[in-house]
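Here is the structure we will look at.
Part of the complex only, each chain left as placed.
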Amino acid sequence: MKTSKNVSTFMGFDNEYEESSIIVFGSPFDGTTSFRPGTRFAPNIMRNESYGLETYSPYLDKDLECVNVFDAGDLEFPFGNTEKVLNLIYEFASEIVRDDKTPVMIGGEHLVSLPAINAVYEKYNHMYLIHFDAHTDLREDYMGEKLSHASVIKRVWDFLGDNKIYQFGIRSGEKTEFEWAKEHTNLTKFSCDGLAEAVKEIGNSPVYITIDLDVLDPSIFSGTGTPEPGGITFKEMVEAINLMKDLNIVGADIVELSPQYDTSGVSNAVACKILRELVLAISK
Amino acid sequence: MKTSKNVSTFMGFDNEYEESSIIVFGSPFDGTTSFRPGTRFAPNIMRNESYGLETYSPYLDKDLECVNVFDAGDLEFPFGNTEKVLNLIYEFASEIVRDDKTPVMIGGEHLVSLPAINAVYEKYNHMYLIHFDAHTDLREDYMGEKLSHASVIKRVWDFLGDNKIYQFGIRSGEKTEFEWAKEHTNLTKFSCDGLAEAVKEIGNSPVYITIDLDVLDPSIFSGTGTPEPGGITFKEMVEAINLMKDLNIVGADIVELSPQYDTSGVSNAVACKILRELVLAISK
């Protein structure tokens, strides 16, 4: 008989905090989204929909049942106060890092990556960033706001500095952003070409992976606020994760699923499967 | 910091089993649904959407925060095997009754009421049934199947017998069902007229309440498999619950929410609010 409370976690992430090396949590924030909001719904939907998957990956030949992952649920945010939200994420990610565990965050919009990356960076000062996205995210500000989904990588550059950021799949931005990137980041347009070399260059250094899911072509991932045709395929994304599986990954996030724009549920399935692959790749 | 597992309950139903007098659980089964399936999704959606409500009812001037309710989550069913599913519900409801607690079940299709009513009846042999529905549910069988959403009240009559069943809001069925009802149940067409008298007649006897939400007009409740225009309003439903609040309610269920047919979320909100009112009415 069921007399204990109803627990809801991602499929396979049902270990206890203490015994887990990977801590998954949701940051359901979409406060600076300029076009179409809705990424706040992503982590909860993904928990529900993950049960359509299997725990076994035929890509990596690994199984979530053999991995220790804890799902902490979603952080609770005060709506309308961007700074407080970012602080709450920073504090939670910092505690995970302090406990020598790896944070894997589910957005929310891309701005939530900033405090998570920052928290990891406090421990790993020579950290690299691998960034998958359709957009450069390199604006200095968006309508005057420096804390914006459109400037999140620029804000990360503020502390990571030059030659630490690899960008893949980029196909949208202002001309000036593309030009700025030539001097300060390693930006690859349209595809993941060059990822293998990036992996070699990074070697054993700590690296954070941030996947804005709109890097995927909207044919397979329409559930996002600003769909950009011309993206990478699901197979290319899975191959990219496979390429990175021997890196020293110290943090990761997947962001920008906005479930209500894809009523078929395919985008949810894609996000869940990429999360599975990512967690399997991080786990050793 | 959040290091305990992510718990998901209906808003306000966050007590422990032992301390609770009302036990809520979900029966996500829609295996005999003939027209449009989907009620299996109801209990989980309702948990999520309940957080759009308040715990306080201005109708009953009562607050869920002052009531001890436990949400046991959903039962897990083998798909395609109707009998096993009904047995699982029967067993779980029986245990709740044995622990002197009141079961409140969330469907699922209406057939799930059969084992729950049966379990309660084992203890309360002189029990009455108050039945809200658009449909008579009095067929002897449906395409040869005696265990069907369309014959659930007939199956309940098999053990309750004559003069124990009150039906309200009925507006669809075969001619022979309406005629049969004249002899064996107390059937009110189209409305809840006569509920006050029924309440008087029942007095202190134990009573089970089964609410097929399609009793509501589809203008306010379109999220159901077989919408039947001409139903009662939300205010009439709330007033009906209010009328019944001094009865000796020994079990209850609300069934037939099929969330995917109402993409606006209104039907979910209606179901959640009726559940809140029902639980507040049952609690003393």
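Here are a few things to note about the model shown:
For clarity, chains are labelled A and B in written order, and residue numbers in each chain start from 1.
Just so we're on the same page, a residue touches a chain if its C-beta (ideal position, glycine included) is under 8 Å from a C-beta of that chain, and two chains touch if they have at least 3 such contacts.
Remember, predicted model here, so these are calculated numbers, not experimental data.
A single sequence accounts for all chains of the complex, and while 2 copies are shown, the assembly in the file contains 6.
Heads up, the rule we're going with is that only the chains that are shown with their structure count from here on.
Subunit B has its Cα centroid 42 Å from the Cα centroid of subunit A. By the touch rule above, subunit B contacts subunit A in their complex via residues 1-9, 14, 16-18, 25, 44, 47-48, 70-75, 92, 95, 263.
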